[in-house]
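For this view, one protein chain was removed and the others were kept in their places.
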Amino acid sequence: MLSVTGLSKSFPGARALDGVDLAVRPAEVHALVGENGAGKSTLIKVLTGVYRPDEGEIVLEGRPVRFATPLEAQRAGISTIYQEVNLVPLMSVARNLFLGREPRGRLGLIDFRRMHQAADEALRALGLRVDVRRPLRSLGVGAQQMVALARAVAADARVVVMDEPTSSLEPREVRTLFEVIRTLKERGIAVIYVSHRLDELYEICDTVTVLRDGRRVHTGSLAELDRLRLVSLMLGREMGEVRGKGRAEFTGAHRTSGEPVLEAIDLTVRHSLRGVSLRLRPGEVVGLGGLLGSGRSETARAVAGALPADSGRVLVAGVPVRTGSTPAAIRAGISLLPEDRKAEGIVPGLSVRENIALAALPGLSRFGLVDDARIDRVVDTFVKRLRIKASSPHQRVGELSGGNQQKVLLARWLAMRPRVLLLDEPTRGIDVGAKAEVRGLIDELADEGLGVLLISSDMEELIGGSDRVVVLRDGAVVAELTGAEVTEERLLRAIAAQEGGGPDD
Amino acid sequence: METGKPGSSGSSGSSGSSGKGVPAPMAEERLGASRAERLSALAQRHGALVTLILVALAASIGFDTFATGDNLANMAVSSAFLAVVALGMTFVVITGGIDLSVGSLFALGGVLAAWGSRYGTAVALLLPLAVCGVIGLVNGVLIARARLAPFIVTLAAMLLARGVLLSVTDEGSTTYLVDETSFFARLGQDTLLGIGVPVWITGALFVMGAVALRRSRFGQYVYAVGGNEDAAALMGAPVARTKIAVYTLSGLCAGLAGALNAAWLVSGVTILGAGLELEAISAVVIGGTLLTGGYGFISGSLVGVLLLKVIQNVINQIGSLDSAYQQVVSGAFLAVVVIAQTWLGRRRRML
Partner (left out) sequence: MTEPAAPRRVPWDRARTPAFLQGYGVYAGVAVLLLANVLLTPHFLSAENFRTQAVQVAPVLVVALGMALAIGAEGVDLSVGSVMALSTSLLSLYLGYGPWIALIAAVVGGAAVGLANGSLIAFVGVQPIVATLALMVAGRGLALVLLPQLRDVRDPGMAALGSQDLLGVPHPVLIAAVLALAVGFTVRRTTFGRQLLAIGDSRPAARLAGLPVRRVLIVVYICSGVLAAIAGVLATARLQASDPTSLGTLMELSAITAVVVGGTPLSGGRIRIGGTVAGAVLIQLLTATLIKHDLPPSWTQIAQAVVIVLAVHAARERGKR
């Protein structure tokens, strides 16, 4: 039905897809999996006409095709459902369903009677009964997702691409979605299904393609691939070059003691966290393990007050901190290095010096006037200590390399003398040398008595750097590995374990 | 404006269990949310109309001179010009944009029409339409293609139109007069069934506008672009073309309103139009259209215009009050409506 050969796509500074092949047969549900940066979303965007490939060929029903716009892809029979519902919330359900192809009557005016009837029928076919004249946003997220699906299918689709369709659905809504997918299969439509939830994949998909670092690493029947193998393919841990020796040194290095410096109790956030608890002692590095979308970043953000928690408490050294307030968390000594460094971390237009001093500014000024001498001293100390490479402290941070930007952010927080550091993917997108330096720094900081929470998709980094690893799946803690248990094998097993079966061992 | 309401196009075609007024209760939906939704939608849709009726009732009880035929006819004609400008503005605001150039275009349209009237009615009408339409088109192209911020582009266009106006009137010293016997002047002066011709024209334009917005594919694109531009593009809506079209339309409406106004005044008055863009925006927003785009209706803008004019009339009736109170009231109104909209919008997101 749809086959892709040798597809490549580069962006400035990164090769997102490197000669990827993909073949989807009619009436097949094809899982597309991979961790962050594996190239899934780029592949989907090429298939749906958002990006144009640099090299490679797309063949749809025997004919080579090239799409300049999403509309062309839709007309050719490839429809997409995005993770976030991509419809117009203020317009009615029927108008959303039929935008651009409304049935028209006399004088070229839209025939609403026919449109509403057709919309009603299309939704009933998917098992959804709503008043199609109501605005889309008055529906639940699941129902909205169904409308998007109905739109995708109604456009005479041959291939339907679903990009994490279940990420904001309730379990019951997921059931409905799966029934619809089975109906699509019966009609001979091919489905490309992207998700991180292993249970879902095994339930609904026939075939799987695993991408890693822009390359295809595996294609085959999903039933013949066990969970552990699938996870290790995704994470790229088959070669098993483990820093066994280094690890032992780490665990010996920060022997921790005393009362926990950070306690998070039963943090719950709708659609992302279900009662997550963890404790962090001074001088300890705790890793957060799990696949993409398991709630790792959300945990860190909820602790730092950047994501309002529906319930749960956060205590620093036994003292409760108001949740949902970044300033309160910062005052209590919690610092977060966010995952999206460029959008949420650095202030690109300001200099290295001003970025470092940003959070600590009130403490570095007198009567509202900036005390330049003190700032210079602080900046100087951190530039030397963290070995930040910039042409001068006045260089704009936007011009620095990723590793140096990350060090600037670390410096910003260290200038606040925090007690807890939450590091969300601290080494992503930075070069090898800088990675080693940042890892060294994390160790150093823990040795000085900070509590560090480390989130990393890099298995080696997570295992090597952490004293303990808390494993998350679908927004809940499913395992905790301590001491000698902190190994890649145990981690993979914990991640791959069956729903409800607990960490199998 | 019955045409403007989606639910009014006959009974719903859906067969079976779901009756007309009662949507079938869905398992997926939280009923409380939908009730709050309907209440706030109701407030947004008809709040201005209810206020208009209340104010008009109070005014006719309070002042003997309010509900007289003369006063009403006068108010209708003077509302007509603002209403035509607000009509174009409604389209722009629904796409999430703003057009600050309409006041200047209104004045320019009037001057060009008065100047052109000596060459016949066709020139008097087509010249302002052409010039103002082109300026609107340029606005649209700069906003949609060059991706400049609408407020700054249309502010510059406001200045440009004013400059053009000054240069065709010898720096504002010449006022072109319209021959009172010409057909063009009759367009502004005559009455039909006791109602001024401009009012009829405005009514016809509003019916056309409402049909275009509600019942044409272009109208659907206007809502989609304002409601979620990225989604609209992914769904295949011609985003840039839609934006260019609404700014052109707004320019055309402002030019036409200016021309009609010149016919009414039988001269191209050069000092008109200052602050008209604000009145038009206020009317549109008071009429329930969201300034963030994606939601709104033509009939609401008409109600908004009438409400502003009635308040103005009432302030004039109270002899002791200065007409400047009109601006304070509409500014405060605007602020209250915007706060209410933002608040309702946030509440919905939380539900």
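We just call them A and B in the order they show up, numbering each chain from 1.
As a convention for this text, a residue touches a chain if its C-beta (ideal position, glycine included) is under 8 Å from a C-beta of that chain, and two chains touch if they have at least 3 such contacts.
Model, not experiment: these values are computed from the prediction.
**Student:** Which listed residue (B:R162, B:R214 or B:K309) would be found touching the missing chain in the intact complex?
**Tutor:** Final answer for the missing-chain contact: B:R162.
**Student:** Which candidate, A:R172, A:R377 or A:H394, sits in contact with the chain we can't see?
**Tutor:** Of these options, the touching residue for the absent chain is A:H394.
**Student:** Extract the touching residues of subunit B with respect to the undisplayed chain.
**Tutor:** Residue positions of subunit B that touch the missing chain: 96-98, 142, 146-153, 155-160, 162-167, 171, 229, 274-275, 278, 281-282, 291-292, 322, 324-332, 334-335, 338-339, 342-343, 346.
**Student:** Give me the subunit A residues in contact with the hidden chain, please.
**Tutor:** On the side of subunit A, residues 304, 306, 326-327, 329-331, 336, 338, 343-351, 354, 357-359, 361-362, 365, 368-370, 372, 391-392, 394, 412 touch the unshown chain.
Here, only the chains that are shown with their structure count from here on.
**Student:** Quick one: report the Å distance separating subunit A from subunit B, using the average Cα coordinate of each chain.
**Tutor:** 44
**Student:** Where on subunit A does subunit B make contact in their complex?
**Tutor:** 69-71, 74, 80, 82, 86-92, 95, 99-100, 102, 104, 108-110, 112-114, 116-117, 120, 128-135, 137-140, 142-143, 151, 172-173
**Student:** Residue numbers of subunit B touching subunit A in their complex, please.
**Tutor:** 6-7, 9-10, 12-14, 17-18, 23-24, 26-30, 33-34, 37, 41, 211, 215-217, 220-221, 223-224, 227-228, 230-237, 290, 294-295, 348
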